[in-house]
Each structure stands twice: as structure tokens, then as C-alpha cells.
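Once you've had a glance at the structure underneath, I'll fire off some questions.
What you see is the complex with one protein chain gone and the rest in place.
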Amino acid sequence: MAVTVRTFASTGEAAAALSSDRGARYFGGGTLVMRALNEGDISISTIVRASDHALTRIDATGSRVTIGAGVTFARILAECGLSFLHAAARSIGGPAVRNMGTVGGNLFAATPYGDFTVALLALDAMVSVQGGLGSRDVPIEEFLQTRERQTGTLVLAVSFQKPASADAFRYRKIARIKPKGGAVITLAAHLPVSSGRIVGARIALGSMAPTQIRARAAERALEGRTLDGATISAAAAAAIEGTSPADNALASGWYRREIVGVHLRRLLSGQE
Amino acid sequence: MLELRKDIFADERDDNLKEIGKGTQRQDMLGHVTGTSTYFDDHKLQGMLHLKVVRSTHAHARLRRIDTSEAERAAGVRRIIRGSDVPRNLNTLLSLINFGKDDEPSLAVDKVRYKGEPIVAIVADSPREAYEAIAKVRIDYEPLSAVLDVEDALKPGAPVVNETYPKNAFIYHDIYDHQKLRFGDVERGLAAADHVLEQRYQMSPIEHAPTETNGSIAAPDTNGRYIVYTSTQALFFSLDTCAKILDVPSNTFHFIGGTVGGGFGGKVDTLTEPLSILGAMLTGRPVRYVFGREEEMQYGPPRGAERIYIKDGVMRDGRIVARKIRAYFDSGAYTRLSSYAAVKCAAHLPGPYTIPNVYGDVYCVFTNRTPATAMRGFGVTAMDFAIECQMDKLAHLVGMDPMEFRILNAYRDGDMKAHRREAKNCALIECVQVAAEKAKWPIREDFKRASSRKEGGGSRAAIPPTPRDSYAPVATPSQQRTTYDRAPAASREPPPPPPPPPPRPQAPSHGAARFSSVFGTRRR
Amino acid sequence: MTRHRGRGIASINYPIGMNLGGDPSQALVHSNPSGKFTVALSSIDLGQGMKSVTRQICAETLGVPVEDVYVDTADSDTGPHCMGSFASRGTHRVGNAVMMAAREARGVMMEAAAEELEVNAADLETDGRGNIHVKGAPHRSISTKDVAIAAQFKQGKTISGRGIFLVPLSDVDPETGEMSPATCYAHACLVAEVEVDDETGEVAMVRMDSAYELGRALNPRLVEQQLVGGAWMGISHALYETPEPYYPDPSHGPRDFVEYLMPGPGDICPHDIAVLERPAADGPFGAKGPGEMCANPVLPAVANAIFNAVGVRIDELPITPEKVLRAIKAQGGARPQARR
Partner (left out) sequence: MAKTALQFRHNGRDVAIFVDGGTNLLVALRELIGDMTPKFGCGQGGCGACSVLIDGELHLSCLTLAETVAGRSVETLDGIKDGPSLHPLQRAFADNFAAQCGYCTPGILMAAKALLDRNPQPSRAEVVEAISGNICRCTGYEPIINAVLAAASVGRARA
């Protein structure tokens, strides 16, 4: 049986089609769903698409940024107002994948993929999802924790507060292969500074747990302090707390635990 | 950057040539840059069907029941192929050169020996329909304990991976579970050495990862023949293998290939051709069987892992006086080509050095993993890694520069090699000298003046007295039959007790047994 | 300071052709009526340049320009038997078969030319530009095209040749391993320089310098392709590749090119290569085969360079950052060795 492709003008109709059909999958950039089809995943019998322009909109004019779920990484790289996200966007795939892969799809990408989501987690993003009665916003942490159950969910957009300065947001993907490689670990740090002190630090890690997680102990070590050597060391030492990295083809859990602090220290201190 | 050092060995060459030595453009370059080079998959045939296989989900299991009834009724399915449909469902690749016993089915019948082993092939109108039918095949497995480590596999009581070789090791010369190399008295050499260093090395399996995956398209041709477009690295090898498995004369096939998207050794095993041809025979339609990337990576054969133990004796002045090596090739569940690599590996010992006492035992071991095959540097890459790491450690141990240490021990023209042939046309020393020069690595004048053409032979040309092994050979039947082939899995006789070992062949007076004695099943 | 540089070397040899011999290859060469030649093979071009190198061998042997030769590979109906493209046998075995076939075809061509020029064939030579002339008298000349036309339409001769090359199969002594595995060997020595991060165990390639001895570089550009690409594969084997990352535990096998690690274009390093040519007695124009051995010295050279950089020996491939880091931690930190 061939796959049925259903394209809807509105996200509401698309969401309804998704929730009514267990074999339906939402088709964003194709990098996940098309791959699954190519590899013989017969659980997908319907592809749902939505042509709603809101899905591909970027609003980066104000202090709060909204990025439609269908926005590609190439679009983010072309957007000057989102330069703080360029490192994260550039770390996804090669140029072709960046022309195809979307912000919304990345939320569903399992390890070793999903690096952009690490950046979104550090930015405390809200994930806007289409419900039966319109859209609702879900904090990204909550979204990720319940991701297993979100397969039939249609994500509309993500939104977050723009970091105050270029230096306040940092991102690094540790990969074996350069320039395009799967993540050994991924780190993102949002370090808002108020009168010289860090207020509301958020550190997010990829490949350190079944989903992207926050390094809360490291955040606590930074909170209310200036970003000096001692603070950085304390945060680096705490990076491992609460993590449960697994073994995979790219590295072992042991190795990830060993290096997460090293890389957090280097990220916070601006070292290569 | 490539520099031709025409100054070295100039007296041995006639460089007065017209076409040879020129950097002429490749004949195939225009095709490559225009995308018009034709690979096997670039043939578009009318009404082509698609073949996919059902693969074992267990590393080692008995197949209690294979139920394809639902799959046969699935939409778009043209034919289900099972082991009983394969005319000769047991083969070993090197049977074409009479080396080894048939040990591998095209489709497993009563037992699977590695995760991913093909059990059923499905020929359908589209890949999607083939995948849907795969999901409808029911296989009842009785899991067996698996063995995955080469040394564990050789222990008494280890699960038997492949009944053709009940000791989990390929049998050499009908009598030994390893290939031997004996040259001089290694124990005496080790005893006399100033230092002895014993180390263990392990090479991982490696995937060939050609950008084009393994595959073939077979189609009925005129005159009852079949045309086969294939990615094979060895056209007639694949053709003859198919003729054997499908039990038809070789001129039944017209194989076309020759332009292949990378091979590196991974396209010798003829994995897709027998089934795509059989699919074409059974449906009368063109059939395409191409590996997906995950299949290529996990179930296409890798370069097998090797474990190597080296024990060296070295003198304070840097001369290596003894090298003893034990190496295990992880062949996976079937022989394929690993048995041959072990012989090549034994021949390679002790590396490009002249060492008066050399001892090697090289094993080809069966484990419950994807069968291994040839890869670039087959039989040698891992051994070179082990030997050259060992050389570095020995140089460090005696406090010598590693370049000079290699020049000191390098083989030279006229030296006797451990496989008892004279070294000729050597050039290791010159390579070391030039590499040192290029890397601005200082070596002493003496070593700069050394030459592969000097100081070899003489006493270094002698074959040293070599003690014979005292232990008894491994007893094994020369013609072990197995219970699979086309027989149904239902009733199983207990395997007969192995017949007594055959008498050891008498070595001819010249010291070398006929090569045929290597083979268990040489054709008469 | 967390990053340390080190250099390591390895030197190797490599047997050419299938071990023990017994692996024949055949070739057919024939001319069309315009004096252009076709070589029919069933040998495979995997990218190594089989078609191109045999084309040059044929042209040189015939004494015609390379443009006048076309190599057709891998059709079992038209190409005679070849064992296959593996074991570094292509250049050596197939090259010799092509040479033999081309020699026979050249013989007929020279006889046909002799008949046209009314001289003895032994007094003729080719100029490599498509002409045959009397030795010492270049004006007494005939083009290969005219020879082919004459042979075909006037003399009724076929300008063609058959070639086969076989290294006879060797015995193996079960007790001593006495055997003749190969008739010739290629050689190499390679120096690798690496940089090791002692906090993460990451190894970066800095540069390589090498010397490869190949008998003869029949086409230096093709040789360069093999050596550059092969050394890249050596780096890949040394530091990255495995379909079983936890071997012998088979879990977590990679399924795609993100999980199966190979160095990307950002991981490569400069590689300075010297090629030496000590002709093999039985190689076509002395050539051996560079295709396989090119990768082999890289693996141990990299391992030895890592020791030189941080003082740890990693004896298991691939040398992952994890293995390096574990070893550094086990010895209580990096111990850089004497800088070379």
C-alpha cells in the first residue's frame, strides 16, 4: 500500500488529521519522515503537511523571538537578528540538511540528533503546539520530557526571549567529525548578566540523558556570581550532576561524563 | 604533494618510455564529472521487481518454524523465496579455488548464526510492498547461546557456531586449527635475548563503506540466459559462484559490471547476485536487490577483527633475535575469505625485517557475528599495526631512534625470509631514509648510507635449524556434513560421531607439501 | 597546556597479488580498421583506475598514443576471465596480461607494416605518435591507420593479441609455513604528526610525510590518488572506524554515516609524499600495486605519534578519544616523550 499524502491549508485541519490516524506523521523538512520511509518504516501510512505560512515565519524584531516550526536552519543562518543562534544552526548536518531540516523537526530528533533543541532549551523556549481548540504553549522542558507521547502533536512555533548580548548565549557541539559530525555532547549556555552578576543562568546539554536536559547544578554554581575562574570551575565540576548519558556509536556514557565538565569550562571561559 | 624520487634505484630502471610515467587523464574521468559513468543501478528495466530479505533478529538461534503464508498473500508480492528454493543452498566462496568446505547457505534453513542472516527473500512490485510483506513473515526462533569473542570460541564447550567447523576454527591442511609458520628456534632466541616484550593488540572490525552499496539487477535475457548488472569486484568469481549456487552452467549468465562505486574488498562476496537471479528465474521478470545503508553497515561483511599477541626478543644493540606471534582472525559465522587471509598473514611474518627466529600461529575463528571478508590490506593491515607498534616499543626499550631501529633490522636483498624464500627487490631502508629526509627527522650518517642492496645474504640467507612441534594435531573429520541444506528442520538426527582423524599427510622430500593438502575438498 | 604534539613512524611492506598466486587474468587486444585499439577485459574499475592504467600499458607496448587505445571492462561475454579486482593484483596481473596481448598485436602490426614498406619487421620501430618507420630512416614511414587498413582489407590479417598472466599456485607446508606468497613487494615508511588533547583524549592529525616504493609509478596522478586517499583511509582506520564500537560486544553498531565515523574534509592534514621506484622483475614496466598498502603504515604511525605526544600506548583500534583519555588518566596525566 502506498503512502497517502494529505496537505492542509490550516494547521488546525492538519492537527486533526494527525490525531485521528495512528499511521499519520507530520512531514516537515523530510529529514526524519522521509528517511523512515526509505528505510522501510511501514508504520507510516499517511504523510500530513500544512501549507500555513505561519509555520515558516520568523519574528525577530522585538525582544521576544518567534520561529515557525517549519523554518529551516538555512533560514535562521540568513537572519541577522538571530546571529546568536547561528552556531547552533550551522552545527546541524551539512548545507543540504540545513536547507531542509526544520526547527520543529529538531524537537523530535532523537540522539545523536537534536542539537538545535539544546540551544532552545538553554533559551527557555516555549513550544507552541496545535491543540483541538487552538494553540497552547508548553515549556520546552515539559515538551521534551513528554516527547515520547508527542508523536501525533503538531508543533507550530517556538518562542523565547532574545539574549541581552552576543556574549550572553554560547553554544558548542562536540563532534568527532569536522565540520559535520554527530554530537558526542552538545552544550548551550544562556548567561544573563545584571550588574556584573549572572542572573537566571540556564545550561542545557545534549546526549547527556535520554533527552536534552538542563544542568541545574551547574546553573546554581553560576547563579549570582561573576563569570570568573572559580565560578567557571565550580560550574564545570557540577556539570555532571543529574546526567545519565548512555553509550552509543559515537561515545560511551563514561566518556561523556568525563568530558562534559571540561567542555563546559572551555565554553564558559571562551577557550577553544 | 607527490614527488617522484627518480634518483633512487635509477640504475635498475629504463625511464625511456613514452606513455608510462605520464600523469595521463583517467579514461573514466569525463563520465565521472558528467555523471554518465554507468553503475549497476543505472539500468532502467521495464517491469522491474524489488527483492528484500528477512533477516535474523538473533545472533544464534534454531529456526523452529518459518511461516510465510500471510506474506505470500500480501499485496504486490510476486514470490517468496526460501532456502529450499535455492538449488545448492550451501557454498563457500573459495570453493572456486578448492579452498575450504561449503559452510554457508544463501538463505538460512534450520539455524541462524549471526544477527542479520538472511532467512527469506521477498520479491515484490515495489520496495514498500516488500517491506510490508517482511512484516508479515513469522519466524519462530529458539535462541541459542552465542559466542562473540575469538578466544572464548576456541575454549572447550563453547557454543558451536558453524557445524562445518565444530571446533569454531577453520581447519588447515586437514589437520591443524591454525596455519603455522616456523623458522629457527624461537624459544632459544627468546631465552638468549637481552629483553623480551610480549604485547596484545586488537583491531576492530571495519566497514568498507563504499558510497555505492552492494547490489545487482538480474533480468531474463534472450536464449534463456540471464543478464546481471552487478557491483561485484570480481566478475567471473561472482558469475561462477552464482552458477554453482543456482546449479546451472556458467554460460547461463551474462554479467555486466566494471564500473563500481567503491569496493575496498566489500564487493567480492557475491551476496546479492544469487538471490536476484533466482528471483528473476522464479518470476520471469527483472529483479533488483540492493542493500540499504544500514544493511551495508551491519550485515554486509566487514574487515574482520583480529587479535594479535607478539612476543619479541631484542638485544641491547637493537637486533631483534626472536619474534613469536599468535593471531586470531574473527571470521564471523562463516568462512568467506578469512581462511585465506590467515595464510597470507602467516606469510607476512615477521614483517619486513630479518629476524633469525620466527614462530607464528594464525587462527581463523568462527563467532556469531556478520561474516567478515577481504578489505584493503587484507590479512596484513592489523598485523602491520601490531608489528609496527611493537617496533616502536622495542626501539624505546633499547633506547634507539625508531627510524634507525628499523633500518638496523630491515630485510635486505639476499636475506632468507621466514616463509623460506629469498628476499629480493627490497626497498624498506630507502623508504625509511626518504621519509626521514622529508620529515626532517635526523638519523645518523651510518643509517643514511645503509642500503637494501648491501649487507644482505651470506649468513642471513641460511634457513636455520627449526625444531618440529611436538604436540598432536587437532583431530577433525575431513568431510563434515551438516544437517541443513534443503532438508526441512523438523526431524533432526543427532550428529554422527566424528570419524577418526585421517593420517597426517607425508611431507614430500623437498619439504613443502602440495598446496592441495591445504584444501579439505580439492576437486579430483 | 592541554594539547601535546608528537611524531611517530611506521615502515611496512606489502605483497602484490593474491596470496600464493594461482590467480590468472586475461586480456584481448584488437585493432579496428582505423588503427585504433580496444582492450577487452573482465576486470573491474572500482575507482582505482584499472581502465586508465591498462590503457597506458597497452599504448606503451603497442607503441601508439594513449588516445588510440580504449579499455572496455567487465562484460563476461566479451572480456576474458580475470580473477577480480582485489589483493593489489590489478596493475600487476592484469597489466601483465595486457602487455602480453599488446605485444602479440604489435607483432602482427609490425609484420603488416613491414609488408607495406617492403622491409623486414625487425627493422621497424614505432614513434609513439601513430607511425611506424624504418629504424634510422624516419621518412620511410607508414601510419598505424594505414597499416590497419592494409592488414584488414589487403593482407587479411587481424591485428590482435591474447594475453594471460599467471603466477603459478604455491604450495604451503603445513609444518613450517614454507610458501611462495608473492613475487614482489611494495614498501613504505610514513611519519605522522598528531596533536593530543590531554583533557579530552581527542587526537588531531597535524601532518604526514611519507615515502612509498611501488616498482614504477605507471601514472603518477593515479598513484597520488591512491596514496592520498589511502592514507586518509589509514587515518580513518586508526582513529575512527568501527561497525562494532564495543567489540566484541556487538551493541550500538552504527547504522548511518553520522554514527559510522570517518574523517571529514575538516579533519584532514597536509601529506607530503615521495615515490620511489625499484622495478619488480615481473611487474609490467616494473610496477607493483599501490592500492592497498597505502593505508597500512598510517595506523601504527599514528599510534606511535600518540605515544610520543602523551606517553600512552593504545594497542586497540580504533584509537578513540575515550581510549586515549582512559590511558592518560591511568598513568596520572600526559607524559610527553622526547620531541622528535
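By written order: A, B and C. Residues from 1 in each chain.
Definition applied: a contact is a pair of C-beta atoms (placed from the backbone, for glycine too) under 8 Å apart; a residue touches a chain by one contact, two chains touch by 3 or more.
What you see is a predicted model, and the numbers here were worked out from it, not measured in a lab.
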Report summary line: Listed by label, the shown chains touching the absent chain are A, B, C
**Report entry** Selected from A:A16, A:A87 or A:M100 as touching the chain missing from the view
**Finding:** A:M100
Report summary line: Out of A:T31, A:T66, A:N106 or A:S128, only one touches the absent chain, namely A:T31
Report summary line: Full-complex touch with the removed chain, picking from C:E104, C:D198, C:E224 or C:E292, is C:E224
Report task. Among A:A24, A:I47, A:A221 or A:A251, single out the residue that touches the unshown chain. Result -> A:I47
**Report entry** Omitted-chain contact residue, chosen from B:A10, B:M29, B:A192 or B:M315
**Finding:** B:M29
Report summary line: Per the touch rule stated above, chain A touches the missing chain via residues 2-5, 27, 29-31, 34-35, 37-39, 47, 49, 74, 93-97, 99-100, 179-180
Requested in this report: Spell out the interface residues on chain C facing the chain that's missing from view.
Outcome: 46-49, 221-222, 224-225, 228-233, 255-258, 262, 264-266, 268, 271
Query raised in the report: Residues of chain B in contact with the chain that isn't shown?
Result: 25-26, 28-39, 41-42, 44, 126, 128, 208-213, 259-264, 290, 292-294
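Heads up, the rule we're going with is that only the chains that are shown with their structure count from here on.
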Query raised in the report: What topology does the chain contact graph adopt: line, ring, star, complete, or other?
Result: complete
Requested in this report: Can you check how far apart chain A and chain C are, centre to centre, with Cα atoms defining each centre and the answer in Å?
Outcome: 46
Query - For chain A, residues contacting two or more additional chains - result: none
Query raised in the report: What are the residue numbers in chain C that touch two or more other chains?
Result: 245, 253-255, 260, 262
Query - Residues on chain B engaged by chain A in the complex (per definition of touch) - result: 52, 75, 126-129, 131-132, 134-135, 292, 294
**Report entry** Parts of chain A lying in touch with chain B, wherever the complex brings them together
**Finding:** 1-3, 37-40, 42
Report summary line: So, in the complex, the side of chain C touching chain A is made of residues 199-201, 240, 245-246, 251-255, 258-267, 320-322, 325
